[in-house]
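Accompanying notes for the structure given below.
The complex is shown incomplete by one protein chain, all other protein chains being positioned as in the whole.
Right after this comes chain A.
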Amino acid sequence: MANITKKVSWSSRGDESGGGERTPLLNGSEEVRYTRQFSGDGGMFHIGRLSTVDLEEDMTSDEDSVRGCPKEIPHNEKLLSLKYESLDYDNSENQLFLEEERRMSFLGFKCLEISRWVICGLIGFLTGLIACCIDIAVENLAGVKYFVVKQNIEKFTEVGGLSISLILWAVLNSAFVMVGAVIVAFFEPGAAGSGIPQIKCYLNGVKIPRVVRLKTLVVKVCGVICSVAGGLAVGKEGPMIHSGAVVAAGVSQGRSTSLKKDFKIFEYFRRDTEKRDFVSAGAAAGVSAAFGAPVGGVLFSLEEGASFWNQMLTWRIFFASMISTFTLNFFLSIYNKKPGDLSSPGLINFGRFESDSVAYNLYEIPLFIVMGAVGGLLGALFNILNYWLTIFRIRYVHRPCLQVMEAMLVAAVTATVSFAMIYFSNDCQPLGPDQSEDYPLQLFCADGEYNSMATAFFNTPERSVRSLFHNPPGSYNPLTLSLFTLTYFFLACWTYGLTVSAGVFIPSLLIGAAWGRLFGILLASITPNGSIWADPGKYALIGAAAQLGGIVRMTLSLTVIMVEATGNVTYGLPIMLVLLTAKIVGDYFVEGLYDIHIKLQSVPFLHLEAPATSHWLTAREVMGAPVTCFNRIEKVGTIVDVLSNTSTNHNGFPVVVPVAASDDMGKICGLILRSQLIVLLKHKVFVELARSRLTQRKLQLKDFRDAYPRFPPIQSIHVSQDERECMMDLTEFMNPTPYTVPQETSLPRVFKLFRALGLRHLVVVDSENRVVGLVTRKDLARYHMGKHGLEEMQLAQT
């Protein structure tokens, strides 16, 4: 760090010296900026070619022409896509910013702090409300569906023709899923899946296109309702996290760009740094509403976005989480006609584990660890299968209509398999007085009994989980459970990654609960008088934790979420041990499901640490070079040309002061972003114009915020031929103190800077403080540990 501060102060000195050179630069506007001198040098063809092309990431039409057609390869996980950009988490401390800060009174800062709290409260409230709407809608739609199918089955059990019920069920499922898939595939593909990988990326600092838009939220909510009501093996919990994040991103901006409505509030928060904090609060509120786990939500945000964190933010996020779970609880209590009875804090309610039989004993802990290992193995299998399936989907099932068809087929097959299972099951159980089966199916069972397979299949997954946890011993026979586990495992694996918005939490819990319960039953049958302690419900819970841990590989936050969802703190230790084992065993084979999907999306994701054995790599090897730089006083035409060059969509441009006697890059004196340049061009902040029109309003930070986050593309900005000859003074607007590193800095050191500070651009300078390269996120993310040591990923256009 000392190194950096040194460099920063250095560059500010460069800034001062640049100030002195201001007037001569104005006159000599045609001065050469790039390392043109090289291009004339025939012996240095290599360098010349590169230096004439403006690039920081080596993608160039020039190169294409040299090599002919660009190489095309099938999609795989070792690619980095160019469509993902970084978020600007580093605050640009330019003169406008300093001015604004000077202007702002002490009271103003107090107001900001208060409005942060207000926003967090709003985030929690709205997230809880959305969760409540999803819950009610799913419950009613699924209720109608199951009622119709149940009536139909009852009718046809008597007169024959059950295959018609089967078709009815399949058609109903497909119809719901079709609606869900169509809105996702055709309107907002970003809403597909659980959204947790996307939010992870966002908190990591990657800008996923359209991930926090209002449209995404609407599609997500409707999609979840459809896919859960459509009977897919999915849950509505994962999407809640995404919804919460979108709500946060929307509320904190005080406007909706989609609806073109600006409430003129919270304008201060219109930048990536502030938005990120609120998005982490939104994600936490989503977790909290989904599982009734406010602390778990906070820890989830901490686990996913841990590199940017402070205590005050934690406290605010906790506030948002609490408000969220309370709101859900309150509105659900009104919906259930028991206002004030705050007993359903989350979408999934594990019920209460409080009786004596569910207490655990010391000698059961080894058993729990074994279950954790099994969960890890099964989770790894799930992930590997899903990995291959996802690759196939990306390569072959990429057209929207195919995706919709696939989702409908999965829905129909899910219904078919469930029906066949129920139809051929011989497991009949008497209806207990305290069992609240909503849709008991009798089928061929004796009167007064119901089909036990139907409690697992003919139900929303949440209810199935609860009945696996809480139905008294003997409600399921082992054969039913093993068949259920097997089919549901493959169904869930097949379903995740479809173009519907749906989560993987509940299916994982359900698979785990089924084999966990099976484990408990077998344990009780092989141990003498084992029925005293081998409560199947308890083992179902442990199995659920193991399976979920094996699939998603979350650690701290998942432990707390599970503990909070069960409402029993004494389960903390076993759940932690189980998740620990599942993670260790699973990581031996394959990564977690979310990480796999992030990789398959070719997202430049920065993990916690730089890959091991990468210290030998230095910034010189990592950086992109040569760098497109601008002078402090730059010609408008040049800027427009650089920005509109489609082969390079650079976002950050070092601003340099040419070194008088040198032929090389100039000394760094600042960094300016594409978005800032675009705003400047739009407002025509040209030196000549400023001179002619003295009354022109000075550009403020507000103008930049108004354009955020959808800065217009350069093509939409019209610059006339005359204006191209004008000059632009970047001094006021650039970040005068960008972070820089010397060329010899090792990769892990650069990596740490990126992770800890949320950087987007890191300028590499030589001993004279001249710009030699620029490190961006993609330059770092491409290194990863493969099977044969350090590997480099390729960049690809997607």
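Just so it is clear, contacts are C-beta pairs under 8 Å (C-beta built on N, C-alpha and C of every residue); 3 or more make two chains touch, one makes a residue touch a chain; residues count from 1.
By our rule, contacts and distances are computed from a predicted model.
One chain of the assembly is not displayed; among "Proteasome subunit beta", "Dynein regulatory complex protein 1", "Osteopetrosis-associated transmembrane protein 1 isoform X1" or "tRNA-splicing endonuclease subunit Sen15", its UniProt protein name is "Osteopetrosis-associated transmembrane protein 1 isoform X1". Touching the chain that is not shown, out of A:87, A:170 or A:514: A:170 (per the contact rule at the top).
Check A:406, A:427 or A:462 against the missing chain and you find that the one touching it is A:406. Of the listed positions A:215, A:607, A:620 or A:682, the one in contact with the omitted chain in the full complex is A:620.
Contact between chain A and the unshown chain involves residues 44, 46-47, 50, 57-59, 63, 67, 70-75, 79, 82, 157-158, 160-163, 166-167, 170, 362-363, 392, 394-399, 402, 405-406, 409-410, 412-413, 416-417, 419-420, 423, 443-449, 620-626, 663-664, 743, 766, 772-773, 779, 782, 792, 794-798.
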